[in-house]
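Note that this complex is displayed minus one protein chain, with the remaining chains in position.
Per-chain residue numbering starts at 1, and chain names A and B are given in the order in which the chains are listed.
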Amino acid sequence: MILAAWYDLRDIGNAVGALLDQVKDWGAPDWVPYVVSSVIGIVAIFLWTVLSVLAFIWIERRVVALMQNRIGPNRVGPAGLLQPIADALKLLLKEPVTTRDADKMLFWAAPIIIFIPTIVVFAVIPFGQRMVLADLNVGVLFLIAIGAINTPAVFLAGWSSNNKYALLGAMRTIAMLISYEVVQVLALLGAVVFVGSMRLGDIVSWQHDYNVWLVFLQPLALAAYIIAGAVEMNRSPMDIAEAESEIVAGYHTEYGSIKFGFFYQAEYLAGFAIAAVIVTLYMGGWTAWGLEKWVPGWLIFLAKLYGVFFIYIWSRGTLPRLRVDQLMGFAWKFLLPLSLVNIILAGGEVLLWREAEISDNLALPAFGAVNLALAVVMVVGWGRLLGHGVGRRRGQRALLTQEVGAIFYSGSTVSEPDGAPSRPREAPSGQV
Amino acid sequence: MDDTGTVIAFWILSAITVGAALMVAATRNLIHAVVFLIVSFVGVAGLYITLSADFIAVTQVLIYVGAVSILFLFAIVLTPRAGRQNDETFLRLPALVLALLVGATLGFVAIDTDWSIAKRAGFGETASVIGEALLDKYVLPFEIASVLLLVAMLGAIILVRPEGVGGDGDS
Partner (left out) sequence: MTIHLEHYLLVGAVLFAIGLYLALGKRNFVGVLMGIEMMFNAVNLTFISFSRFVESPNPLSGHVFVVFVITVSAAEAATALALAVLVYRVRETIDVDRIDLLKW
């Protein structure tokens, strides 16, 4: 599918492979090509993440501002394009304050520990055909495990600040994170069941070979993962950790200057990581039904990644914040049972497909349609069962006007308090 | 296992693991002890990777670092007036002697026994084989383990429920 010439930019792995062959021709020992390719991969990932974060600081603030009918940063440089530089300079030049009674070792270590998982996740994501830093056999489980490292790191950040708001914010964040970890695992497993392998390169190849994106086969799992991903990155509408109006700044209250810069960048990187996982597992990764023959695969991947991240920016600008108990109730009572049913269903479908040897062209659209229909039915049905039905309160007026007996205009009745039958309206006469 | 990378990785990871374990015993602050315990968990996960046990390594990080550590930290937070010093009981010397003796015995058995070493290289993919074994040959322990987890979860919740009727909302 890909030419093997080194200048073929559709797959940067070609250039790197040619470089490594050259290095081997120079007679280097066996471990040198391995180390060289690792270093190239690590440097490339770092460069890309830093540039993306800088760009998205501006993009996010502009987009959210436009959605909220205001302008956003437009002072620093042409149309505010130098705003990220200004932000970075401000964070670097501020005085890094360590509170007196804070636990110094943990206070200094916590931002680093929070930053590390968000970078390490990119090691298993395939950016192109041969552009994976480490294509692990247990790639999907690796993603979840690295995300699980966030939990004690957040607690240490909140604890070492020696600040009760920080500790409260850390507790709430941990409760949120562990609730949605289970949902995350089950949602990702829905995709793995169809592919039969946890290796991310295999998942992308499966989606290429069967010409279908896993989003069409597992819509409920994708919806659950989008929500669980928003929680894992502490992002509105689930940012109870750093809700400025509620808890000062949650677990990073006491952090200023470059330590806060680490938290800030870790939040963006977590967003990119979750978006990368969604694109790889559910949206075909770097393949796009044959488009990757002309457009470089990594460009397609980045376009999809930024598109998915735009959905998160959109939900941040639009949706109100959820309360802690609403969030956790949603995870345990709604998403978890639905994800379990989804896994059983997916397993049954794959079993039927393999055992009965149904042809792919018949089986996959059928599974997609059935899964989509069942997803809609389950979401609506389970929601109604839990009491979240719509249309239940449409006819109720606010209580105050009922008690007081206010005036309504034509076509309405005035209802008496204490359940007496309604009487028709009275002429406007200055009565309240 | 004689390639340079594995040898270097083994020595570094063993140093990290054993060093962190010694610091758990030696440090004076309880939270620092838990942090060093987390470091030793991660070190053991690294040692699993050098033994080509990829699934178990990732499971170790996910469960021990991601969940059991939080249990320890929460237990410390929920017991505020108990001491946070990490000091020893009055039986520290017998404990030390016993630990040294047990360690020496295990080490002697490890070095002196004539193990029948297999000639194979590391495993390829372990996850699928473990999964099949769990549902084929070891399905009974698997089901019993899930019942055990349910019982432990319910037990922990019932034990720490606040005094009062039923549950008084969520906390």
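The rule is simple: contacts are C-beta pairs under 8 Å (C-beta built on N, C-alpha and C of every residue); 3 or more make two chains touch, one makes a residue touch a chain.
The model shown is predicted, which means the values in this text are computed figures rather than measured ones.
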**Message:** Going by the stated contact criterion, tell me the shown chains that border the hidden chain.
**Reply:** B
**In subunit B, positions touching the absent partner** = 1-2, 6-7, 10, 14, 17-18, 21-22, 24-25, 30, 33-34, 37, 40-41, 44, 47-48, 50-53, 55-56, 59-60, 63-64, 67-68, 71-72, 74-76, 78-79, 81-83, 85-92, 94-96, 98-100, 102-103, 106-107, 110-111, 115-118, 120, 122-123, 126, 129-130, 133-134, 138, 141, 145, 148-149, 151-153, 155-156, 159-160
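The rule is short, and it goes like this: only the chains that are shown with their structure count from here on.
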**Item:** Centre-to-centre distance between subunit B and subunit A (centres being mean Cα positions), rounded to whole Å
**Value:** 30
**Request:** Quick one: which bits of subunit A touch subunit B in the complex? Just the residue numbers, please.
**Result:** 31, 34, 103, 105-106, 109, 136-138, 141-142, 144-146, 148-149, 151-152, 155-156, 159, 167, 171, 174, 178, 181, 198, 325, 328
**Request:** Within their complex, state which residues of subunit B touch subunit A.
**Result:** 4-5, 29, 31-32, 35, 38, 54-55, 58-59, 61-62, 65-67, 69-70, 73, 77, 124-127, 170
